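Yeah, one chain of the complex is gone here, protein chain that is, but the others are all in their spots.
Each chain gets a letter, A and B, in the order it is written, and its residues are counted from 1.
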Amino acid sequence: MLGVCYYPEHWPKERWKEDAQRMRALGLSYVRVGEFAWALLEPEPGRYAWDWLDEALETLAQEGLKVVLGTPTATPPKWLVDRHPEILPVDREGRRRRFGGRRHYCFSSPVYREETARIVRLLAERYASHPAVVGFQTDNEYGCHDTVRCYCPRCREAFQAWLEARYQEVEALNRAWGTAFWSQRYRSFREVDLPHLTVAEPNPSHLLDYYRFASDQVRAYNRLQVDLLRAHAPGKFITHNFMGFFTDLDPFALAEDLDFASWDSYPLGFTELMPLPEEERRLYARTGHPDVAAFHHDLYRAVGRGRFWVMEQQPGPVNWAPHNPSPAPGMVRLWTWEALAHGAEVVSYFRFRQVPFAQEQMHAGLHLPDGTPDRGAEEARRVAEELARLALPPLEPAPVALVYDPEAAWVYEIQPQGAGWRYLELVYAFYSGLRRLGLDVDVRPPGAPLEGYALVVVPSLPILRPEALEAFQKARGLVLFGPRTGSKTEHFQIPPDLPPGPLQALLPLRVVRVESLPPSLEEVAEGPLGRFALGVWREWVEGRAEPLLRFADGWGALFREGRRFYLAAWPSPDLLAALLPWLAREAGLKPLPLPGGLRLRRRGRWTFAFNYGPEEAEAPAPREARFLLGARRLPPYEVALWEEA
Amino acid sequence: MLGVCYYPEHWPKERWKEDAQRMRALGLSYVRVGEFAWALLEPEPGRYAWDWLDEALETLAQEGLKVVLGTPTATPPKWLVDRHPEILPVDREGRRRRFGGRRHYCFSSPVYREETARIVRLLAERYASHPAVVGFQTDNEYGCHDTVRCYCPRCREAFQAWLEARYQEVEALNRAWGTAFWSQRYRSFREVDLPHLTVAEPNPSHLLDYYRFASDQVRAYNRLQVDLLRAHAPGKFITHNFMGFFTDLDPFALAEDLDFASWDSYPLGFTELMPLPEEERRLYARTGHPDVAAFHHDLYRAVGRGRFWVMEQQPGPVNWAPHNPSPAPGMVRLWTWEALAHGAEVVSYFRFRQVPFAQEQMHAGLHLPDGTPDRGAEEARRVAEELARLALPPLEPAPVALVYDPEAAWVYEIQPQGAGWRYLELVYAFYSGLRRLGLDVDVRPPGAPLEGYALVVVPSLPILRPEALEAFQKARGLVLFGPRTGSKTEHFQIPPDLPPGPLQALLPLRVVRVESLPPSLEEVAEGPLGRFALGVWREWVEGRAEPLLRFADGWGALFREGRRFYLAAWPSPDLLAALLPWLAREAGLKPLPLPGGLRLRRRGRWTFAFNYGPEEAEAPAPREARFLLGARRLPPYEVALWEEA
Partner (left out) sequence: MLGVCYYPEHWPKERWKEDAQRMRALGLSYVRVGEFAWALLEPEPGRYAWDWLDEALETLAQEGLKVVLGTPTATPPKWLVDRHPEILPVDREGRRRRFGGRRHYCFSSPVYREETARIVRLLAERYASHPAVVGFQTDNEYGCHDTVRCYCPRCREAFQAWLEARYQEVEALNRAWGTAFWSQRYRSFREVDLPHLTVAEPNPSHLLDYYRFASDQVRAYNRLQVDLLRAHAPGKFITHNFMGFFTDLDPFALAEDLDFASWDSYPLGFTELMPLPEEERRLYARTGHPDVAAFHHDLYRAVGRGRFWVMEQQPGPVNWAPHNPSPAPGMVRLWTWEALAHGAEVVSYFRFRQVPFAQEQMHAGLHLPDGTPDRGAEEARRVAEELARLALPPLEPAPVALVYDPEAAWVYEIQPQGAGWRYLELVYAFYSGLRRLGLDVDVRPPGAPLEGYALVVVPSLPILRPEALEAFQKARGLVLFGPRTGSKTEHFQIPPDLPPGPLQALLPLRVVRVESLPPSLEEVAEGPLGRFALGVWREWVEGRAEPLLRFADGWGALFREGRRFYLAAWPSPDLLAALLPWLAREAGLKPLPLPGGLRLRRRGRWTFAFNYGPEEAEAPAPREARFLLGARRLPPYEVALWEEA
């Protein structure tokens, strides 16, 4: 199904009816409304103005549209900020941040939690029985604009309480953090500061606990909203729109309180921000890198425990990246089908109409500011039409699992140990490498069951908890562990038996040295798979087994112990291109290296093909395949869909 | 005429006589004095020490030198700052800036305005009838060191009052800024903050009004000084020395209160700060880019309504650029003649003698710190000698007008929408392109009459006010409008009828999409003028007429409607090199593409040629031309001047 984000408060009432009719005409089913409207719903403290929203919902309902109502808490009004300036967050530099943008609140603020409870309860009560309102979105893009981590006095108190709950005794904290080092010892939880503006870098355990705390605070804040919505508007679904390439927050934890996950998909903006070779940057500037949207679909499907929406889908050029090119013709449709192929229940465009004022005036919509359709509208309409005549089969589990851990991102943000080590880049390299082989991938958080997968890839999992270890133990397929897996304890210490710590139960290895490499330096590793120049990271690993790859000095680079593999280096693109298909074949899969920008995704016996490249591509469909969309030869930016016989 | 900046307070009295004699011997006529001397004129609060200045002026007068007296307000003394710390400005990061450099005051400070009024009035009264004092310079380089925009409580109050005066009703502000977006609605002007330290970026309308306010505050502050000077020292001229490549301030508005404009010309320092291809950077490191000084002469001649001085002329290496090379031999003379060719009434060197102490000790003067002449002195003397035997004809209007708008710089600073979009760079590219054709250019602010010009170039004018539209309507020559012209309303909104908004009255176009391009991406446009790879910016424009250039997808890149042209892209150097001569010829002009670093400027029937390049060049003089300076063959860094028969 398709949807759209709509802001009736930006347009004259007279326009609403026509807009709603046009939504229906385009084939849209859902409309997200209201998530930034607090100042218009409560223009003065305690004086509410629900009428306009009532009327807007009514207008949408008359056209048969279903409404997702956003709680307006991402934008407290100025009067609220002026009454309670302590709700404003404090940045890492110790500066109080200010009103005038959005997300200007601290998740720990007791006052803001009260105000939140008040407006959310009222909203829930008012629309609890509205037939068009089918669900709620809590707030909007938690954490955007670097807001997960706040350094205000309220956060300091809350952090101390969080530590006390975690450690009970301050001596436990002292042991966990290793405060014997540099005289960091605390005599009570009340002595612990927030980890910023320190003279030398803060203690990494201190930072990690603070990052966990900050993520927990967002979850608690969201839970407050969820509880009120469930209590006062029972029967409606609740979701939240997460962001791309964002790790300050643990979405798996937060989504436990939601009915399903949503995310906001801006492939061109994300691609602008990715570290890419110049040639790929040029090639995919107008399409997005071919795996950017897919990775997040797979991630947020996992976050949503199998269910997700794309709550915001890029409909044209955006306004917030360093450069904002126009999508290639066809890409709005292609992105939509990619989302549906990955199991999105709804793809909702952001936004119905480009707003001519304020911060986002240069962000395209399905319509121009004057109301005439922009290109995206036609592409959306075409998908709606296609979708209407297709009954998509349900998604089946993928043959490959990729284990992804937000906590790993925090660990490496805190101590990369080498400027080239970036967790998301490593994860994406593995994901993209698998997808270039035509393999479908399920993202799994650590600890999730892995029995069903022929191949499990763990790019790196520094903190390996018992439940994750058990899942790896029970995995029946091949499991590849990347570098630094098992290299830290729960408290950010080196394991007593050295890395890979608990993984030694599965792989009898002992990492006796690691190094990070400057860009000018590479180490050559060689073996039956080929010869590879590896940079960024290397380990020296003691183990019994004959390594599959060896460095020039004789130490192993890739180890195998039965079904388990350990990679003791940062993988280069050519190593991945050799290793992953070999592994897939060892796992009994049929990898299918795809040319250029071609990608596949299956739903049951249906296979989608997407051509992100500027050249025509041939779909690897069986001869007898029946094409439901497109054809065997895919022009640039085209979609094909076939059913296997 | 020539002049010099002199600081008697830096030297022993015994030296003054000799210095003044040497000024006369060099052929200098004017001396600027006093603009940083407050602490020496008022060493204790209320205790004045005029004697030394009296004596210094007397010494200069004895040698027949005319004096421009600077008001000393750029440098309030320490005692004043300690008594009134609230006059110190606050930077964008919220930090109170401190005493120890210069310009350490806030333009909105009521206390500082009082103190300013006191010292300016006393200065005016004391020298009102001094025969050598011919005029005043207010303050010094308003805005230097990022001082136009201050974020102190006084500025907040003043901004609120400014907004109230502008909008009358807060609802008008809410509409103008589009505060329905992100719950930014204000209930009163008192609620409006200064736009900084916000969590997400501030509202662009908010920023633009704040930039306007800040520029207005400088004008009001200057007006305070002007009014006092006119009241207490009638009959003297008043000017201010503006800066190069500086847009925080609207010089056109401020100069309405002055008798003429001045500016400070440092071609090498400015060139160091310009984004240039490496080859041009190397080529012009010792000469300045050939159009840098000329552009500013033309700009400040417009600002001064036809009258301008160069108040500070670089005489050797400076101290403030990242690298400070020595000018090529001859450049001090060449720069001086370039200024005179563009109509400068006086060119005044900065400074007479290199000061051996404090911040600017590495800034060359006409003399070394020990008083012996430096190279610049000899070159200045030569110009004085040459000038003495030439009666320069008056400047005539140029055939080409370039429309320049400081507000456009603000708009694009606030929302570039693409990292490559820089207004000054676009303006300079057009200006330089015209000058490489040997064409003289008048800079015109939007709204100035354009009837007399054969060709009008508007690099980009996002906010197109009625008076500007009318001037374009009345223009009898060809008019070329650059990209994004008419793309914003007065309040920083997209026009209801889409860009180019009001320009549609002249050019029936409709911009339905724009994009900014990363450096790796270019769009090819082709037509009778040639084939061009265009980057940075592209628009999709609907229009009736056949475009002169088309992008590969068929959309137009350059449109013509009678005498008017619209360019829907950022011009590449090769596009400008093809388009501008063609346009000039269409306009009935005779463009003369000049080799390398050669440039021309006319005063009546006299033509100047300047060779900025390292190779000999030939002046394009008619065979029968009579050479008044130099000769047909110009060695590097040489000047020629001829009269047409």
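Here, a contact is a pair of C-beta atoms (placed from the backbone, for glycine too) under 8 Å apart; a residue touches a chain by one contact, two chains touch by 3 or more.
Quick caveat, the model's predicted, so the values are computed rather than measured.
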Candidate in contact with the missing chain, chosen from A:E58, A:D82, A:E114 or A:E191: A:E191
Identified contact with the non-displayed chain, of A:G27, A:P43 or A:G178: A:G178
Residue of B:G304, B:P317 or B:G330 in touch with the missing chain, whole complex considered: B:P317
Missing-chain contacts mapped onto chain A: 93-94, 177-187, 191, 193, 195-206, 415, 417-420, 491-498, 512-518, 520-521, 538, 540
Hidden partner interface residues of chain B, rising order: 7, 9-10, 36-40, 43-44, 72, 75-79, 82, 89, 93, 95-104, 144-145, 147, 272, 278, 281-282, 285-286, 316-317, 319, 322-326, 354-362, 364, 368-370, 372, 374-375
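The criterion applied here is as follows: only the chains that are shown with their structure count from here on.
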Superposition rotation for chain A onto chain B, Cα-based, multiple of 5°: 120
Intercentroid distance (Cα basis), chain B paired with chain A, Å: 47
